[in-house]
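Excluded from the complex is one protein chain; the other protein chains are retained at their positions.
Labels run A, B and C following the written order; every chain starts at residue 1.
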Amino acid sequence: MSSQFGKTLTLSTFGASHGMAIGAVIDGLPCGPAIDIESLQAFLKRRAPGQNRLTTQRKEGDVPHFLSGLVDGKLSGSPLAFYIENTNQHSKDYGNLRDIPRPSHADYTAQLRYGEGVDMRGGGHFSGRLTAPLCVAGGIALQLLAMKGIQVAAHCYSIGPIKDMIIDAVHPDMEALIKAGQETVPMVDVTVREDAAQYIDTMRKEQNSTGGVVEVFVTGYPAGIGNPNFDGVENRLASAFFGVPGLKGIAFGSGFEASAHTGAEENDAFTMAADGQTIVTKTNHCGGIQGGITNGMPLIIKAAMKPTPSIAQEQDSVSLSKKENTKLIIKGRHDPCITLRAVPVFEAVTALVLLDFLLPEMKEWS
Amino acid sequence: MSSQFGKTLTLSTFGASHGMAIGAVIDGLPCGPAIDIESLQAFLKRRAPGQNRLTTQRKEGDVPHFLSGLVDGKLSGSPLAFYIENTNQHSKDYGNLRDIPRPSHADYTAQLRYGEGVDMRGGGHFSGRLTAPLCVAGGIALQLLAMKGIQVAAHCYSIGPIKDMIIDAVHPDMEALIKAGQETVPMVDVTVREDAAQYIDTMRKEQNSTGGVVEVFVTGYPAGIGNPNFDGVENRLASAFFGVPGLKGIAFGSGFEASAHTGAEENDAFTMAADGQTIVTKTNHCGGIQGGITNGMPLIIKAAMKPTPSIAQEQDSVSLSKKENTKLIIKGRHDPCITLRAVPVFEAVTALVLLDFLLPEMKEWS
Amino acid sequence: MSSQFGKTLTLSTFGASHGMAIGAVIDGLPCGPAIDIESLQAFLKRRAPGQNRLTTQRKEGDVPHFLSGLVDGKLSGSPLAFYIENTNQHSKDYGNLRDIPRPSHADYTAQLRYGEGVDMRGGGHFSGRLTAPLCVAGGIALQLLAMKGIQVAAHCYSIGPIKDMIIDAVHPDMEALIKAGQETVPMVDVTVREDAAQYIDTMRKEQNSTGGVVEVFVTGYPAGIGNPNFDGVENRLASAFFGVPGLKGIAFGSGFEASAHTGAEENDAFTMAADGQTIVTKTNHCGGIQGGITNGMPLIIKAAMKPTPSIAQEQDSVSLSKKENTKLIIKGRHDPCITLRAVPVFEAVTALVLLDFLLPEMKEWS
Partner (left out) sequence: MSSQFGKTLTLSTFGASHGMAIGAVIDGLPCGPAIDIESLQAFLKRRAPGQNRLTTQRKEGDVPHFLSGLVDGKLSGSPLAFYIENTNQHSKDYGNLRDIPRPSHADYTAQLRYGEGVDMRGGGHFSGRLTAPLCVAGGIALQLLAMKGIQVAAHCYSIGPIKDMIIDAVHPDMEALIKAGQETVPMVDVTVREDAAQYIDTMRKEQNSTGGVVEVFVTGYPAGIGNPNFDGVENRLASAFFGVPGLKGIAFGSGFEASAHTGAEENDAFTMAADGQTIVTKTNHCGGIQGGITNGMPLIIKAAMKPTPSIAQEQDSVSLSKKENTKLIIKGRHDPCITLRAVPVFEAVTALVLLDFLLPEMKEWS
């Protein structure tokens, strides 16, 4: 179904930007593990808007209210359901959207699909706001993975034309990534980070926006997980990632750059690790996956986000009712670079997919 | 399941490179339409090996034997099953692979997943040979789409560092693409095509290989198809594309380049078409999809293929039994650029996914 | 997943008997139709406990709080989510259940499956209370089916050894069934109804309980809906029906009795209807389905419910911790005949499954 993904662990989201609430049901979580709500809330804060001038000034608490699945702070094994109230809606900002679709938004396609009556205020069910329940679910998945020594951390590989330093693919500095994740602009290199902040601010001032690439790293994930052909780790991650509004591309390891390389450059030669037992690869161009199955090296995923389509400049559009060309000015408060807030979102989705693969293999969690 | 994809139209592949046969079952095809077997066979020939010096010299007929689903040349509505005999196996070429895994192949991860006994001769069930049944199924899907005026055509966007001419995203020249598809190097620009051929030949002589990017265009596909969130056109295409061995990344429209653009550059402004009725966009950076739903513009998908990992050079690997480093020389005949033969494969997968979305909307086919 | 069913229309339930709330998410509903909440609440009341001496004296409002999917009283096309608060829990009644499993309850198997920590107060996630969200979702489905002239109505075919009158399988008296559905004992024959009421009351006084068979009728459902083999109307109804706690068997049309008949007795001969156009059958032993596909005759489904396992008599059980035999007395208030309240539940599940099949065929709902 459209609002669901997962096989052993299923996430089912609900809600719309300007409805009463958004939320999700997660089915398939193990019975027993304790969830640290405070730590979860800290994770959610990384995605939440209104933190500073580089992100939208809307303020939404993003506090999940749990309806089921938690008993005395522990996962009960039955579906975990929660909702987040929508408290900060400016519906009037969306007055003319029903007739004049915003360029590069889903306003027009939503009407084609659901009919004229569809509620697209704030993006409706297509809104980036739906990534909040993804982060609640993913935040819980991250805690479960951490219990098994698995770390997931992402940074902005690039913001517009500005690139962060290259992270070592064989031994990624997870601490540096986690630390960067706390920054408004989650980049590892401090100088680049400042440049990027300035670039975003310029975009904002120019009533423009910018895209960016998020790069996710995972360490400690077991080897031998996944399947060939159509149910590999890449298949499921790719499908789930495209559930995040604004994604234009996904790649693993060296990704699109691999296509410009030769086999001699790109192949990951095997070698024995220092322990004399573990088989590793000297390089990690593949991003930790071969034939849909993990090989024990760090997982590396790149996600290309388009620039925020809501820009304050006047844009060309059409009146659907009058069937004529017209101009559109989008009101309201919008992120000049949605990529910043997408960083924890992709960590969350990565964690959900990886946990989904792991659950049939690891039965004991508490 | 690992060997399946699709929702209304399900493809279930089987077989291994060095087993008796490969094939597939397709469930959900409409009842009635006639299939042109000759045209199907011509499509399969584009993928088949042994055509010239740029592709592997193995010769396999790739003739599908239909077991069910066709009555008097017409689709019967019940599952269509077929197999292709494996006639040209050189198992001795794979003597030492069980112990010494080939770099950037699935030999090692397959053993982790299935145990030491797994049959990985020729890549086993992970082999690129499994793309032959994909092309049979996809070839049928292409014929069905054509009945509705939908065209699918792909070219090599790039081979290694060499890029084909830019194809117009709003009005792609489908004829030129289809014509290019008949070439050994399926590129539109004749000069670039010759450069690429020479580059591949150089790679072959140097016992090396190259990657490339395939770009698929679809015209005539209806607007309003797809779903938001996790079951959009992008989600399903991305998941299915990663069923093709060697894929490292997938992107839609301007893809990874979108992340370096500004919103003002990237947004696709709406405008009324010349007919005064149809709503189109002036540009097509989104690749024909917004919010998981088609907008009526051409669909554009980029698929980044890694260089063929089987190269004739000596490579570093390990002996799994002895747990020590060793050298490996891969014998046999291999494509210096698998991307060439991947072009019809991605056309096929695209057609299967798009037909899957279309079937609940279009009930009459004959 | 365990808490979900449906293909185009997916229901995902959550909650436990003694948790904060129960509820569900329904994905795939059409955009536009108005829902009559008052009528929905009246439907829920038929399932709700505490109505009279024949059902448990627990009083639960069963008022759904909608979180999303309804805008101005109309379905919005995006997932509909709701919860029902649990207001009337007597957790102390379940003090010793963790160690001494109740016979013919899921207490023991739940611990095998989820571990000792599983919360089974009131049946936990296995509780019959989970049929409340089923009824909310099914109540909405019933309203949608009614818009297309489809009626669903059920009665108690039998309570213990007492059988209701036979309902005509070709022309079922839907009005009589709907009227009976408003009774405490939903049987059509008034005399039988009184006998059954007395029988149940006797069971209650004897600290015992009784089972029963629910029979569901559907009229107005289109012919030609469903699929052969593993995705027929029977397959999906059967699978969904077993989501109702206490079900021991399901049958279609003449069901188990068909197996004692001869072909000459059981075959449903075709004949032209009075209109000279419609093809009908003279009898309806098949219950409206052949080869998994509806034939336009009324659908008839029988569901056999076991007697309520919670009886006040002392029963034999074991102490799981001491691994020794022991006695158990179940406290609290329990239905002597859960079958009574199962009648609207099976109407609800039937409606959900039939709507799921119908949605790809009928796109216009408002």
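The working rule: contacts are C-beta pairs under 8 Å (C-beta built on N, C-alpha and C of every residue); 3 or more make two chains touch, one makes a residue touch a chain.
Bear in mind that the values here come from a model prediction, so they are computed numbers and not experimental data.
**Q** Among C:His171, C:Lys248 or C:Lys363, which residue is in contact with the omitted chain in the full complex?
**A** Checking the options C:His171, C:Lys248 or C:Lys363, the one contacting the hidden chain is C:Lys248.
**Q** Of C:Gly32, C:Pro103 or C:Gly332, which residue touches the hidden chain?
**A** C:Pro103
**Q** Could you tell which one of C:Met20, C:Ile167, C:Ile311 or C:Leu355 touches the chain left off the display?
**A** Residue touching the absent chain, from the options given: C:Ile311.
**Q** Check the options C:Gly77, C:Gly226 or C:Pro344 and report the residue that touches the missing chain.
**A** C:Gly226
**Q** Considering the whole complex rather than only what is displayed, give the residues of subunit C touching the chain that is not shown.
**A** Residues 1-5, 13, 101, 103-106, 108-110, 112-113, 125-126, 130, 158, 160-161, 203, 208-213, 223-232, 234-236, 238-243, 245, 247-256, 258-272, 276-277, 279, 281-282, 285-286, 289-295, 302, 304-311, 313, 315-318, 320, 323-325, 339 of subunit C touch the chain absent from view.
**Q** Could I get the residues of subunit B that touch the absent chain, sorted low to high?
**A** On the side of subunit B, residues 1-4, 6, 10, 12-16, 19-23, 25, 27-28, 31-32, 66-69, 71, 74, 76-81, 83, 114-115, 117-119, 124-125, 366 touch the unshown chain.
Throughout what follows, only the chains that are shown with their structure count from here on.
**Q** Of all the chains, which has the CA centre nearest the overall CA centre?
**A** Smallest offset from the overall C-alpha mean is found for A.
**Q** Using CA atom averages as chain centres, what separation in Å is found between subunit B and subunit C?
**A** Inter-chain centre distance comes to 46 Å.
**Q** Please tell me the distance, in whole Å, between the geometric centres of subunit A and subunit B computed from their C-alpha atoms.
**A** 27
**Q** Show the residues in subunit B shared as contacts by 2 or more other chains, in ascending order.
**A** 228
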